Each structure stands twice: as structure tokens, then as C-alpha cells.
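Heads up, the thing below is written out as C-alpha cells.
The other protein chains are all here in position, but one chain of the complex has been omitted.
Coming up: subunit A.
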Amino acid sequence: MSRSRVLVGALLVVLLIAPYYLDGFWLQLGALAMAAGVAAIGLTLLVGVAGQISLAHAVFVGIGAYGYIVLASDSSDLAWGLGWPPALAALGGIGLAALGGLVLSPLSGRVNGLYLAVVTIGLVFIWQHVLQEVGGISGGYVGRSVPELDVLGVNLGDTEPWVVAQVPFGAAEKLWWLGLLVLVVAYVTARNVVRGRPGIALAMVKESEIGASALGIDVRRGRAAAFFLAALYAGAAGVLVALTTQFVTPQGFGFQLSTDYLVMIIIGGLGSVRGAVAGAVFVTALPRVLGQYADRLPFLSQVGEGGIDANVMSVFIYCALLIVVIMFARGGLDRALGLLAGPRRRPAPDRAPEPVLAEVA
């Protein structure tokens, strides 16, 4: 048994039992990091594997979140709601996001590279404007509360706490487990896609469109599929984010979120699935953890006294770490994880070895 398997197994066990020990802050942070991980995997499939830069990822995450809320909520004077069973609404939210990806995928057939990036920035601003103007979806500037998830009669919110091994399980603990389950499924699926024929085909499209066509790959379909898959992942992440924060506002799904996702997959190592997850944890958790503990640093001033306090310092530390990782960890966090996992699959582990290309042809 390889070292990496032992490590992954141990990590899973730790993550499974973590809710027994962690308090609310850490559970929420973990759930958000796992949701970000799902979204980042989706984006790395699109950007890293298929080579299409998209800054619209926040749009699809938002469609997932608002899709779930609108489908699952009861209608009120202020906002629309269809009152679906929450489990169905969650699938509906993910479906709507995926559909959105499919509808917008022709864009990637027209433009490429940086042009595609700029077009997708436009999508983010249109999306923000829609949320601001259509109060029925977003609940206006105040935002909307998120209905609890119920799967086949099992409540995943605070209304019916479980007691597992004498520990009370509220929404935070349950959502940690749900997030973990979704992340594992998303991870395994993505690895299979990357390592299987579709991933190889997409990598080929990225390297050379003409070459890919010559090998019999339908370039347009491949790109549309990548967009679809990325949006599907984003939708699932959106539902998770909404459930975790219990309340969403339009500003939470803006340009900043899109750039955050891009940062995650870049410091994770473009195209690497495990790197995307590591990047998501880095970007989601680090600034908040630093904010929590930076006040232990002795030379900082107190908040309100002027000068640099812990909160400002944590932003500096986070940004400095970001630069250090990008500059010195070539191949991103993926490479670092590769070293940790042992020498067996060291170079670019999630990309298929070259000779397999011959089989596709």
C-alpha cells in the first residue's frame, strides 16, 4: 500500500470525526472550505484541463445558491418561491447552474484566451445587475434566508438535532459531513474525468485545436462539455455555500468570488484536482485563521489606536504567503502534496502519461 493511500485514509478519518471536537467557527470554516473545494475542482477542469479562462464561476455558484433558495422557499410578498421539497430543490439548483453553463458555452466557441476572460467578466456584472434589480430572486439588497435541507425525511438543519455518540449534532456538524460527502464524490468524479478519455481529449484541445480535430475530437462539443461540467460543480458548491451561511446577499457572488476561485486553482497548480482542493482550503481558511490568531503577535497595535492592527496584518501575511507560494512552489500546492505523498507519482500526477494519447487516436 502506498504512502499516499495511507495519508488519504488518515485524512478522511480525521475529517469524519472532526465534528465531534470542533466548535462552530471551525465547522463553518471547514464547510465553506469544502464548498470552495468543489467549486475549485470544477474551475480547474475548465481552466486547467480544457484551457478556457473563465471569470464567471461566481455566476454559476450564485445560480446554484439562488436556484436552491427560490425552488425550496415558500413564496412571500417580497420574494418568489416555489415551495419544492428541499432535496429536489438542491438538485434543481445544481441543474439550473449546469443549464446556465450549457447555454453560455457557445461563447467559448467564439472567443478564446484573454478575450474569453473579458467576456466572462461581463457575465459577472450582468449577473450582479440582475440580482440587484430582480428582488423576487435575491430579496433585494437585504438578501434572503436559506431554507434547511431535508433529504428523504432526514433533517440537515438545526430544527431536529441528532445525538451521535452523545454529541449533539446541529446544522454545522451535519453540513460538515454533507460537504465532505459532496467533496469526495466531486473529487473522485473529476479524477476519473481527467484520467479518462474525456480529460485526455480536453487536454488535447487545449494544446492544439487543429491537432485535436485531426484526431477526430469534436472540439466544440468538448468545450461545451467542460463548461457544463464546471457549472455543475459550481452549482453544487453554491447550494453548499447557501446552506452553510444560512443567508445570502447578492454581494457574496460578485467579481471578488470569481477571482478567489481563480487564485485557488492557480496556487493549487492548474489542472490538478487535489491542488484545487488544497488551494481552496488555503484561500478560504487562511485569512480567517490568521485574523483569529494574529492578535497574539506582540508588536501590533490595538484596533482603533491607529497603525497596523491584527486584522490589517493578517491581510498582509495572507497576501505575502500567496506570493511566496506562487513564486517558489512551482507546480503549486499540487507539487508540494506530491512530495508529501511519496515519490511514486511525482510529476504532474493528475495528467495522463503521454503515450496514452495514441490509444485515443
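Following the convention adopted for this analysis, a contact is a pair of C-beta atoms (placed from the backbone, for glycine too) under 8 Å apart; a residue touches a chain by one contact, two chains touch by 3 or more; residues count from 1.
The rule we apply is simple: contacts and distances are computed from a predicted model.
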Among "Cytochrome c oxidase subunit 1", "Alpha-D-ribose 1-methylphosphonate 5-phosphate C-P lyase", "ABC transporter substrate-binding protein" or "Ion-translocating oxidoreductase complex subunit G", the UniProt name of the subunit that does not appear here: "ABC transporter substrate-binding protein"
Candidate in contact with the missing chain, chosen from A:L71, A:A234, A:V248 or A:I265: A:V248
Selected residue (touches chain absent from view) among A:G48, A:G143, A:G199 or A:G222: A:G143
Selected from A:L88, A:V263, A:V315 or A:A336 as touching the chain missing from the view: A:V315
Of A:G9, A:G83 or A:G122, the one touching the omitted chain in the full complex: A:G9
Touching residues (missing chain, whole complex) on subunit A: 1, 5-6, 9-10, 12-14, 16-17, 20-21, 23-25, 28-29, 32, 132-133, 140-143, 145, 158, 165-168, 172, 245-249, 251-252, 288, 291-292, 302-306, 309, 311-312, 314-315
